Structures are given as structure tokens and as C-alpha cells.
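Excluded from the complex is one protein chain; the other protein chains are retained at their positions.
Up next is chain A:
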Amino acid sequence: MSILIVAEHDNASLKAATLNTVTAASEIGGDIHILVAGSDCQAAADAAASVAGVSKVLVADNAAYGHQLAENLAPLVAEVAGDYSHVLAPATTSGKNLMPRVAALLDVDQVSDIIAVVSADTFKRPIYAGNVIATVKNEEAIKVITVRGAAFDASAAEGGSAEQTNVGAAHDAGISSFVGEEVAKSDRPELTAAKVVVSGGRGMQNGDNFALLEAIADKVGGAVGASRAAVDAGFVPNDMQVGQTGKIVAPELYVAVGISGAIQHLAGMKDSKVIVAINKDEDAPIFQVADYGLVADLFEALPELSEQL
């Protein structure tokens, strides 16, 4: 039994979520191979080869794969997947975009966003915004799976020395093209990988007030997140959204400020180790999941908190 992981990378380095997926693969058991498909992606392939536990890196270096367009990448993955019992990718926007297309080409069902491996064919995954945990059995010959990064530890990025081979023909479907990208700039750690996340909601009142959260995040080396309400109100860009429809995080410490705690938001953060809620409404549902709750006006509490850290 061998497992293929479709690496998420930016052609130069591996994205952190790939390392969590390696851990999930090692829990399934078997030889772990990583596919790095991209354009001028040798550096990412070298990074994949040094990940502990990986025995082989398959490299598909072609201009057609440069922007990870699913139309070009899916036929490649489906072609390579034939030799494997499992094909895994992180449940990031990139993995979610690609893998169902691969599964349909292979004519198999997919299991999305697993949070635990029960056995080689049985997995746990959240449904209904995380209010129910389903155990599902996948009896397909090739098991196509996406993995929730926050549910698995990252595998060590060093210590491995996998062999590299070139694979696959160039698939250019010619039906889609990359036009441009607008990447939000941030010096803080990536939201999904941060040890501390400080999030603001509608209670922040405007985008400028997020500076109060940034001050705290910087003191503890954390990332800043937001609720859907804060994003919809235009306070902050939408890639900061934590929730069922945004990012799923499970940091050591999650600080929810001015966030009521709707089901949709809780789905994205309730697996955090310690949750702190700061809200002036003492009946806010967020207090039901918070380990430490502070009923206070955030505009008084945040500067004080920042000062004491």
C-alpha cells in the first residue's frame, strides 16, 4: 500500500499544510510519496524530499502547472494516482479546488476534510458545521481524501532524503488561464499555522480598531483573524475570516474579541486549546466555549491587555 500526497507549494517552498498531511498519511500507514507539480518547482521538490517519512518525490515541472489550475493538474494527478491506494491533499482552497476534480476523473467518491484516521479505510470528519462528527468508511479502490491541517501535527520538515523522479506528461487542457493574483500582505504568521490567534468581530466597529488586536498579536507572535461579520462589514480582507466558510484554526490560544460566537464561527476555532472571549454582552454564546471569559468593553480591555503582556 502506498500513499500519494499532492504537495501544496508556491514553486519555491512547501506550504505548511503539506507537512500536516504527511502526518495523516503516516497514520494510515504505507510508503509515502509526494507529487510536486509546478513550474520551475525544483526548490519545492527539494524541500519535499527532505521531509521526514517521505520515500519518494515525483516531480512534474511544466509551465502548464505553474498556477495550479485544476483543469491542467487534475489529469496529471489522476494519471499518477493509478499506482496508489490513497491520494491525499491538504484541505486548503487549493486542495479543495483540485481533489474533487481528480476523484471524478478516477470515478471514485472523495472524503473531505478528515480530522482523524480510524483505519486505512475509515476516517472521521465534521459535518453540519462541526456539530456532528461522522465516521465514514471508504471502500473505493483509490481513496481520495483531503486533510484538515489543524487536526494533525506537522511532520518534521528535515531529516528525510527521498529520491526524486520526473513523472507525467504535460496536460494543458487549454480551457482556463491564470490572469492575476492579489495576495494580502502580512508579516505575521500564517493564520492556520499560528500558535496564537487574536480575532475581532463586529464589535471592533471599524478596520482601524483592528490595530488594537495587531498590537496584542505582535506581542505574543500571533496572527490576527476575524469573524464573518467583520469581513462582511469591510473591516478586514476576507482571507482573515475564521469559520465554516473561512479558515479552520486550532491554535494554542484563541482570543475572540467582540465576537458573539455564531455556529459558523465556532466551526472554525472550537478545537483551539485555550479560548479566551472578551465581550461586553455576558450572554454572548462565545462564553459557552471560552475557557476564560472577560465581560468588558473591548476598547478598555485591549489596551490594558496589550500593556500587561
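FYI, contacts are C-beta pairs under 8 Å (C-beta built on N, C-alpha and C of every residue); 3 or more make two chains touch, one makes a residue touch a chain; residues count from 1.
Everything that follows uses one rule, which is that contacts and distances are computed from a predicted model.
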{"item": "Candidate names \"Multicomponent Na+:H+ antiporter subunit F\", \"Energy-coupling factor transporter transmembrane protein EcfT\", \"Light-independent protochlorophyllide reductase subunit N\" or \"Electron transfer flavoprotein subunit beta\"; UniProt protein name, chain not shown", "value": "\"Electron transfer flavoprotein subunit beta\""}
{"item": "Candidate in contact with the missing chain, chosen from A:43, A:136 or A:215", "value": "A:136"}
{"item": "Of A:41, A:249 or A:290, the one touching the omitted chain in the full complex", "value": "A:290"}
{"item": "Hidden partner chain, residues of chain A it touches", "value": "67, 69-71, 74, 92-94, 96-105, 107-113, 122, 126-140, 173-184, 192, 196, 220, 228, 231-232, 237-239, 244-245, 247, 252-253, 263-264, 270, 273-276, 282, 287, 289-296, 301, 304-305, 308-309"}
